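Every protein chain but one is kept in place in this view of the complex.
The first chain written gets the first letter, and so on, giving A, B and C; residue counts start at 1 in each chain.
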Amino acid sequence: MLLVYCPYCDVERAETEFSCRGQAHISRPSDPSQTSDEDWVNYLYMRANTKGVYAERWRHIHGCGRFFNAVRDTVSDKFLKFYKAGEPMPDLEALAKEAGK
Amino acid sequence: MKRYSFLELAKNAFSAHQNWGRQWRSPEPKAEYDVVIVGAGGHGLATAYYLAKQHGIRNVAVIEKGWLGGGNTGRNTTIVRSNYLWEESAALYNHAIGLWQGLSQDLNYNVMYSSRGVMMLAHTVHDVQVAQRHIHANRLAGVQNEWLTPEQAREYCPPLNISKNIRYPVMGAALQRVGGTARHDAVAWGYARGADDLGVDIIQNCAVTGIKRGQDGAVEGVETSKGFIKAKKIGVVAAGHTSTVMDMAGVRMPLESYPLQALVSEPVKPAFPCVVMSNTIHAYISQSDKGELVIGAGTDQFISYSQTGGIHITNHTIDAICELFPHFRRMRMLRNWGGIVDVTPDRSPILSKTPVPGLYVNCGWGTGGFKATPGSGHVFAHTIAKDEPHRINAPFTIDRFRTGRLIDEAAAAAVAH
Amino acid sequence: MSQPFRTEKGGRIERAEQLTFTFDGEEMHGHKGDTLASALLANGVHLVGRSFKYHRPRGILTAGSEEPNALVGIYRNGDQTPNLRATQVELYQGLEATSQNRFPSLGFDIGAVNDRLSMFFPAGFYYKTFMWPKSFWDKVYEPVIRSAAGLGKPPKNPDHDFYGNLYAHCDVLVAGSGPAGLTAALAAAETGAKVILCDEQAEFGGSLLSEVNASIDGKSPTEWAGEAIAKLDAMDNVTLLTRTTAFGYFAHNYVALVERVTEHLSSPDPKLPRERLWQVRAKEVVIASGAIERPMVFPENDRPGILLAEAGRTYLNRYGVKVGHKVVVTTACDTAWQAAFDLADHGVEIAAIVDMRETPPESLLSIAKARGIRVEAGCVVTGTLGRKRVKSALIGRLMTSGKVASGGQIDCDALLMSGGWTPTVSLYSQSRGKVVWNADMGAYVPGKSFQKERSTGGAKGLYGLQATLEDGYAAGEEAAKAAIGKSVKITYAASSGGEAGEGGTLGALPHDRNATKVKAFVDYQNDVTAKDVKLAVREGMQSIEHIKRYTTTGMATDQGRLSNMNALQIASGALEKPMTDVGLTTFRQPYTPTTFGVFAGVARGDFFDPVRKTPSHDWVVEHGGVFEDVGQWKRTWYFPKSGEDMHAAVARECKTVRDSVGLFDASTLGKIEVVGPDAAEFLERMYTNPWKKLAPGRCRYGLLLNDAGFITDDGVIGRLAEDRFHVTTTTGGAPNVFATMEDYLQTEWPDLDVWITSTTEQFAVAAVQGPKAREVIAPFIEGIDLSNDAFPHMSVKEATFCGVPCRLFRISFTGELGFEINVSRQNGTMMWETLAKEIEKHNGTTYGTETMHVLRAEKGYIIVGQDTDGTVTPQDAGMTWAIGKKKLDFVGKRGLDRPDLVAENRKQFVGLFTKDPQVKLEEGAQVTSAENPETGTPAEGHVTSSYFSPALGRNIALAIVKNGHALDGKTLYVPMPDGSIPVEITGPVFYDKEGARINV
């Protein structure tokens, strides 16, 4: 059971308070009607599924209810960064380097 | 290849088993193969075996990062069944069942396919509707599946708790008698031995580090930790690592890889005759020939390549098992481990050509890949050999996610009301 | 009465307290403080079980949780537990133990024939055989194999005991309380850090409890340990847990412990849990799991009476039990000599010390000489005699050529062996740390820490009392510093004695016997011999994982803690590769087998999952209503009157609603309050329907898709004010709809000024439906003109019901005049009872979900999840009317344009009439165009809902059928096992097609 930090509550809590919602920074095309089938399938289903450093969405569903993002190494399951929704994606390579990967 | 038999065993007994040959070689890779299969799990080895046996393509290498059969093949709960809802899925898994039935004899390797029956419990009115829908659809598709009342279910599986007073009483069950279990390691080893005997090179401890494509975009070979290997056709059968391997060829996949846990109890004398699954309370269980209760747990909620999972997942699985089989509460867990399952958005596999000429992919089996092993290898070999899908795997394209022509096994079990 | 192998004095047992127990029905005695194993040994019992495959007689091998042989069944109050290690079962008055895996008795076991036939059962024999005839596998071979395998008998009755759970946090968790663990706990606790110290044994102290020849701070080790524990016990920041195994090391320093609370008690208080799961989030962990002694792999090394040397010493010094009267000690390691000396000091005859080393240390030789013990240096045991108990050891002399010359036979009644020590790296390995090979120690030891943990003492291959104590202090200090940033000066204890000792051996030992005939066991429990490992390698198994799986070595209940190193060495030799190239298998949780009940915890019966009830629940129970489970909710299914079956009850309920009035509890429907200036805009984006022009006071049916374009939920949405909507969802869909809305709100449209709040449980909802619905509610409603003109269909208004505030909806899921009254939850029971009484005056009825389903089916209303399955679009469902034509976007709109969603031949929602009105279709039945379709012909669709319609006096069904909308009036078939049922396609609305009844 992972230990997850909620940047809104400023607290670490057990994973079961949270809901993981997959890869972060995939935004819904702003004008869906002008979006090609190809781009729509990318938005709906295509995921990096990275083996390594990965930015993903979490929601503190049994806490403050907020969505936020986390960077996690999917091999070690260690979190490298937590940040609030709306903040830009951090430099994953730099984070990986920092973590000694 | 020396054929295995009682007689052979007896003969070898008198020479103190000193003369058994190797089940497969450990060759160094050649510079070039007709086909390179990436991943020596059950599906990859079966693909190589059928390429050699059915299509006469013997200049084949199966490249494996670790040891053969060491991924999900050696980590699953060994359930075999084919009672899937959609005719496309049922056809695929039933194709596998057909092959399972003669597999030991075909491979001359006892894979211990045991058709002890797979029972799927219904706990709610909605479960009953879903189960009945499966049964009727399966009957039309020629897939055996039948409805049992709670009493009949307990008769088939005496340890089952059919009391009306449990939280989610059993309202009945769908039974596929031809379903059951098989010995997972033996499946990998049997295919490895069979493929090796037909000339396939199984190259273990050899990681693929790149996929080389030519000017025309077609594949030219794989970069590996043992050097470049030329091949005009590459079949990727890398389960949880498919996204990583396909990325080397620049192909994005609609996949996510989750940790899936399983566990066994200490061995005990026969206590459980069949396989029981419950989707509603999330548990499945059987007993191995060795006597261990083999129990499947759920996936974690996040993707991971760690091959471990959280204890809360185990807790929920065991509480469900103990609710259905309350006397197992005093049994003890011996070993708990994780695998990495690759899951598609519609919970059905991808067995397909790809946008890259010469590159083929077989993935997305989620939690259910083991049961399909022979069928999957068989049709994938066809797809590679003919450069076009077999009738059975034709619907399982990557493109279905774009067009919306999903084969949605998960949706079909959606929660009602 | 007599315990012939009990020492005169010494040990930590309470000699004054004699306990009676039985083993296989035979009554014996022991003392408080004994384990079952020590008590059996005191009674001279070594033979305690039969092995897994060959059914060889087996005795107690160890004194710890790694015991592979002495697995017994324990009976208690009708509950039976198989496979318990006699070495861990604490003796209590009246304990009942039985041996396992034998028939008819332990002494005479038919299965032992397997041992004679063992030449036919090498590793993996079953892969090569049992393939002919094909049908024999399921019918003959497998049943025989299954009944021969397994160890104990499974429990037969539901478990009476219950299990506890505790979550805990600490700064430093110390697993293991030997010299290193104790000092680690002391050092950490001194800093004020919150410390949990756990040990799997009944007492803290680990190896100190069987150490008699050393002193710490001038005290005996047990005395020193006792004081240390008392000191820890007195500190508020320390939690001490005996009988508690750290069995699982999970991500982010989450460690699971199991505490055995009552198993050791003769008559435990039934209020106590049998065992408790501790889930500990530790800032830092100290792994002090010690080391275990390694068996020596010589022929017939498995006879009862053969034990590990340290076990012999533990039984003597801790339990006051001599493992024999005449003992041979064989070793390649110094520490075993101490066992011989201690036994000799208690008057046990040491027949010989057989040491493989040509020149054992002079210091040991001189002590042996002083005690008159025969020493055979440069010798090895090459076999043993005695079937149910070892009678003598065969000795061989190691020659420089590598060969072995026969060295005679030494009689004995027990044989102690020591191949050296193996650090217990299980927890470290579970923490995902990678072990590294230490050639000097001949052992795998912990490498770099992966999590916040460190190993100390024996667990990292450090031996010798003083070194271990010091390493423990350092580990505790370091852990506390890392956890809370504090450290204090520790007074180190000084010890004497307890030297580390040198030596050890790995792998199969040389002998002068016929290699093809003898069995030298590597994995005792799974009956894996050195030959099996070599065979696996010969057959091409190169990876240790293959060897393990092929031979099953290391897959026994000790997970290879005893066997792995020997197996590795044998494999390494056979493969002609260094140990490090062979690899190592991974240790998995649990460290020792752990009771399922502990994992399941409190989740049983009604606490298996919350039982969610509505305010009418008690009334329904009183009135004989039948419930169905819908998610976690209990919903009333139907209300049978006496003598009615479900069919009759539902028919009556349906008829009554249509004729007069019915009352239905709709409280479980999800409710979401959408509030804010952008509320309408938000709904406009979420739902297919238009919302901006909906006037306050009006409602509309809303249809929700996912972005792929498929229907996921629906419900009625009422506009209470410009900026306030009352949204309803399906019962099962409520949490998902809420989460999905939050997702879009927070991450896609954070600019919208709108918020959502779940009000599902704020309101209780009663649906009053039927021609007399208005009359029923009128007496209680104040503040609304209920006339059709003033409050037409699809209206909503706030009013009062019996004086309490309510939201009144005029909506209908039955096709009749209908109202849904929302009052606050606490008034729900009052509302229900008031209305239930009132409808009686109008010959009305309460009705359940089944009747609700029938009535809505008569009207062709879909149930999401039953008539749709996640693959149905609004067009498929015939609900294009629900799509706002002018909307540029809503969730799912783009998905609907995808090629397959606009393709021909999609399955569409229709009604079905069976040609014979009395025939009822089965839900889930398939619809085909051919009367008798060939196997494998894809169906045209399936029946989603099917009911007897009292209003129509016939059966009706709803279905999803390919091109169904174009097939009106056509005949299709529903093939059943006993023949096809012809059906006619019709529209999905069966009753009151013009909807006149709603608008009255």
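Definition applied: a residue touches a chain if its C-beta (ideal position, glycine included) is under 8 Å from a C-beta of that chain, and two chains touch if they have at least 3 such contacts.
Following the convention adopted for this analysis, contacts and distances are computed from a predicted model.
From the set "ABC transporter ATP-binding protein", "Autoinducer 2 import system permease protein LsrD", "HypC/HybG/HupF family hydrogenase formation chaperone" or "Sarcosine oxidase, gamma subunit family", the protein name that UniProt assigns to the chain left out of the figure is "Sarcosine oxidase, gamma subunit family". Partners of the chain left out, restricted to shown chains and counted across the full complex, are A, C.
From the set C:R612, C:R652, C:R700 or C:K893, the residue in touch with the chain omitted from the display is C:R612, counting the whole complex. Across C:E27, C:D269 or C:E622, the residue that sits in touch with the chain not pictured is C:D269. Contact with the omitted chain, checked across C:E673, C:E748 or C:D889, is made by C:E673. Here the missing chain is touched by one residue of C:A112, C:A168, C:A202 or C:I367, and it is C:A168.
Taking the complete complex into account, C:R825 is the one of C:R825, C:H842 or C:K887 that touches the chain left out.
Interface with the hidden chain, as seen from chain A, comprises residues 1, 8-11, 13-14, 16-17, 62-66. Against the chain not shown here, chain C presents residues 164-169, 194, 269, 271-273, 279, 281, 602-603, 606-607, 609-614, 632-633, 673, 675-678, 753-762, 824-826.
Everything below uses one rule, namely that only the chains that are shown with their structure count from here on.
Averaging C-alpha coordinates per chain places the centre of chain A 30 Å away from that of chain B. Taking each chain's centre as the average of its CA atoms, chain B and chain C sit 22 Å apart. Among all residues of chain B, those that touch two or more other chains are 306, 308, 310-311, 402-403. Contact with two or more other chains is made by residues 1-2, 19, 37, 40, 44, 76-77 of chain A.
On the chain B side of its complex with chain A, the touching residues are 241, 243-244, 252-257, 301-306, 308, 310-312, 345, 401-403.
Listed in rising order, the residues of chain C touching chain B in the complex are 52, 79-83, 119-120, 122, 125-132, 134, 137-138, 142, 145-147, 149-159, 161, 163, 248, 250-251, 254, 256, 279, 432, 515-516, 531, 535, 538-543, 545-546, 549-550, 552, 555, 557, 559, 588-590, 593-597, 599-601, 603-606, 608-609, 611, 628-631, 637, 708-710, 730-733, 849, 863-866, 868-871, 895, 898-901, 922-926, 928, 933, 935-939, 942, 975-977.
Partner chain C is touched in their complex by these residues of chain A: 1-3, 14, 19, 21, 27-29, 31-33, 35, 37, 40, 43-44, 57, 59, 61, 65-67, 76-78, 85-86.
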